[in-house]
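This report refers to the structure that appears directly beneath it.
Only a single protein chain was left out; the remaining protein chains are all shown in position.
Each chain gets a letter, A, B, C and D, in the order it is written, and its residues are counted from 1.
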Amino acid sequence: MIDISSLTTNDKMIFLACDQGMEHGPEDFNETNINPDFIFQTAIKSGLNAVIVGKGIAEKYYPEYRQEIPLIIKLNGHSRFNKPNGWGPLICEVEEAIALGAAAVGYTIHLGSLIEAEMFQNFGRVVREAHALGVPAIAWVYPRGPEIPNPQDPNMVAYAARVAMELGADIAKVYNPGSVGALRWAQMSAGKTRVVISGGDKVTPEAYEEEVRDIMRAGLAGIAVGRNVWQSEDPLAVCNGLKEIIYKGAY
Amino acid sequence: MIDISSLTTNDKMIFLACDQGMEHGPEDFNETNINPDFIFQTAIKSGLNAVIVGKGIAEKYYPEYRQEIPLIIKLNGHSRFNKPNGWGPLICEVEEAIALGAAAVGYTIHLGSLIEAEMFQNFGRVVREAHALGVPAIAWVYPRGPEIPNPQDPNMVAYAARVAMELGADIAKVYNPGSVGALRWAQMSAGKTRVVISGGDKVTPEAYEEEVRDIMRAGLAGIAVGRNVWQSEDPLAVCNGLKEIIYKGAY
Amino acid sequence: MIDISSLTTNDKMIFLACDQGMEHGPEDFNETNINPDFIFQTAIKSGLNAVIVGKGIAEKYYPEYRQEIPLIIKLNGHSRFNKPNGWGPLICEVEEAIALGAAAVGYTIHLGSLIEAEMFQNFGRVVREAHALGVPAIAWVYPRGPEIPNPQDPNMVAYAARVAMELGADIAKVYNPGSVGALRWAQMSAGKTRVVISGGDKVTPEAYEEEVRDIMRAGLAGIAVGRNVWQSEDPLAVCNGLKEIIYKGAY
Amino acid sequence: MIDISSLTTNDKMIFLACDQGMEHGPEDFNETNINPDFIFQTAIKSGLNAVIVGKGIAEKYYPEYRQEIPLIIKLNGHSRFNKPNGWGPLICEVEEAIALGAAAVGYTIHLGSLIEAEMFQNFGRVVREAHALGVPAIAWVYPRGPEIPNPQDPNMVAYAARVAMELGADIAKVYNPGSVGALRWAQMSAGKTRVVISGGDKVTPEAYEEEVRDIMRAGLAGIAVGRNVWQSEDPLAVCNGLKEIIYKGAY
Partner (left out) sequence: MIDISSLTTNDKMIFLACDQGMEHGPEDFNETNINPDFIFQTAIKSGLNAVIVGKGIAEKYYPEYRQEIPLIIKLNGHSRFNKPNGWGPLICEVEEAIALGAAAVGYTIHLGSLIEAEMFQNFGRVVREAHALGVPAIAWVYPRGPEIPNPQDPNMVAYAARVAMELGADIAKVYNPGSVGALRWAQMSAGKTRVVISGGDKVTPEAYEEEVRDIMRAGLAGIAVGRNVWQSEDPLAVCNGLKEIIYKGAY
């Protein structure tokens, strides 16, 4: 088993993710959070477990934060156009990510899409190369395609979590299926692969905390959050609330 | 000839397969058999010849069972979506599988599908690399496509078995063609390549034993069974019945 | 020039081919000739120049015949489905074929098909690798496609023979164009590349001998025959007749 | 951070680009400027920061100018046909460009097109290879596709600039979004990646200077100009005007 303890606090995980600059566009940002320094500084001040960004941000911004927080590099990416079949081949290689300081690598898989096969094959290689160097591999498994009307359906989320484990992922990042029972089944389906839940669209901090309590009640590993922290009015306060729930078990 | 004796008992084979987590989804499982440990333990307690899983399960679960039962890694896989042309490129490489402890490698080929050519080419490489290391290569040959209304037609199954041999497989895994005569012709078509029959959908243990008696009467090598063991109420009892027929010739 | 003399008798060639197990299916066979041993033994007893098979048969059956008859391995293959664009990428590599004991390698090219470009490129590589090792390369050039209503048209067969030479083949295997004049022009178009004619569907031994006399009158190198020998009632007798015509000039 | 100071004057940039021979055709040229020597000499006499050309012009023309002005080689290119999906794979490799004397390499990305994925992947490799050798990588990011009615929309240009940064570019070359506010937001979105604006169609020198003043007021790095210099009646005079604005801050 690959050691993921450097990415955890009390065996739980809170990752701060920022890939919307690539995946949606700058309209998601304001003049403060458009600057990647803000994302890193928020995560460091809050004592989170890692920041997830693409290689461009990693290379230009991470060096001054190298001693202060682990980095996870998302190896693929695509724009918001040409859905659902616009996809993300490897933009950053595993060795390249490690040279940039990454403690783990991540890759998005669109389960059920027309390019699922290439994504499985790519991630298979990511796991092979990362594990050969003792580095954890994280799979974001997002169901997507004409046969998938509801990507957050409990069966679909459990399928996504299981596929991540079958492909060799150490951590699976999946959508919230909506209930404690569905969350539990997702983690059971993934077995020894730790499951974290994606943050999703921005909601009020209170609403988000409710979701996160359910996630922890279900026994999952934690969360990968984005806009619910860096689009909020007081990111540090939001993070404190999340840490209470996730690290301290306040649920 | 590659030596496959470590995968046999009395020159016959019973493999316990579990790839439904990838190929169908967790709906096939319950809270007991969703855990890959259960699959390994069932096969070990029953004294079967090998377990067939993908590399994710192999890497995270097989190490503690390494001395107790041989491992076969299925190198490709795909989800249940986008049939019939969703296909499975190599997710795990031959060397990688061997490093994970595999005693043999397997690969699925959809004979008659639009990506048959790539699958033939991929399996040709699997054979080349596995045989260079003295490791057996197993082909699952499943006819699939618009020109194939009935994949279990006796001519189609014999064709599948022959294609496996022509591509260099040491063992061929094919569908049950339904009669002793058809089973015999499938094995004759495959020549020196040993033929095992896929387990198929779950039926009653008695019905399954009837199928297996015919398989052995026809002179085949054995079976690769999945749900008919681990979805049953008493997997160990089911396996005992199969062992009588397959290893001890009770047919 | 690559030396092909080990594949000839009196500078002429009779090759016994058996790839129908892959390209058509076991329905072409009976309980005797489904066994590749029968193919090898027929060719050896008849003193033919070589057997042409795929790598699966070569690996499992050829070792015991290694000292008795040269082997030609057909490097690509495809099933009978999805014509006309089902095609055959390399299943066996040149070095692999030589390690399996091949004295020459063969590859099928569908001149005029939609994947002609990839086939040209593949065969270009086959020639490059085979010639670097002093091994002859044989091109089966079969015209196939919407612009080709009659693959056996004399102009089409001469084109096929010329393309084989242009791509670097040492021997070209083409369809029978039907007359001595057309056969002569095919060989002239191929120049220093030796032309052999494909056996085609099964006809009576007498009808086949008539075809073969014309082939030799036209000055070609010989034949690659399959079903007209191993589907016949008395393969050895058929071969004796062919040898008289081809090696001894009885035409 | 890769050092780009050799491409700047007072931390600003004016690049003279000439790829229309490939991307539009010789109809854009006259008997004077069809000769690449004219392009190099204009840039050298004007004291600009670099010339941007493809590898053909670089190899045949740059050697005599090697000591006099830096060279940027554009690694991909395509003709004017088959828009919008005609695209440009790598024609020149990074190491090859450096051997030809390039101080930086550039690559065009059509954000939003059907081959965006391959372009992202290609540019990811360009960055990896260039940065390993300490060489800057420039992304020309041009939005193009059915979902993009206006490539110069301010949100689209900011997205293009951000994507360049996310992919690892040191300099981003984007379209003019039309206002100082939009230009500022594009540079903010790109963060530490320096943004230069593409020259566009030929307009009067006065009109072009107005555009350039806004570009500099917005705090961008500079411009990549083509036809507005070498299609003008007095290229040196046009360059002097641009230098006043860009190097000396006359806006």
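Everything below uses one rule, namely that contacts are C-beta pairs under 8 Å (C-beta built on N, C-alpha and C of every residue); 3 or more make two chains touch, one makes a residue touch a chain.
Being a predicted model, the structure only gives us computed values, none of them experimental.
Set against the missing chain, the residues D:I4, D:A17, D:A43 or D:I57 yield one that touches it, D:I57.
The residue touching the chain not shown here, chosen from D:I4, D:L71, D:C92 or D:A117, is D:C92.
Against the chain not displayed here, chain C makes contact via residues 1, 111-114, 116-118, 120-121, 123-124, 127-128, 131, 145, 147-148, 155, 158-159, 162-169, 185, 188-189, 191-193.
Interface with the hidden chain, as seen from chain D, comprises residues 19, 21-22, 25-27, 29, 31, 34-36, 54-57, 59-61, 77-79, 81-82, 86-93, 96.
As a working rule, only the chains that are shown with their structure count from here on.
After Cα superposition, the angle needed to carry chain A onto chain B is 70 degrees, rounded to a multiple of 5. Chain B and chain C have centres, each the mean of its CA atoms, that are 35 Å apart. Counting only residues that touch two or more partner chains, chain C has none. A linear topology is adopted by the chain contact network, the touching chains following one after another without closure.
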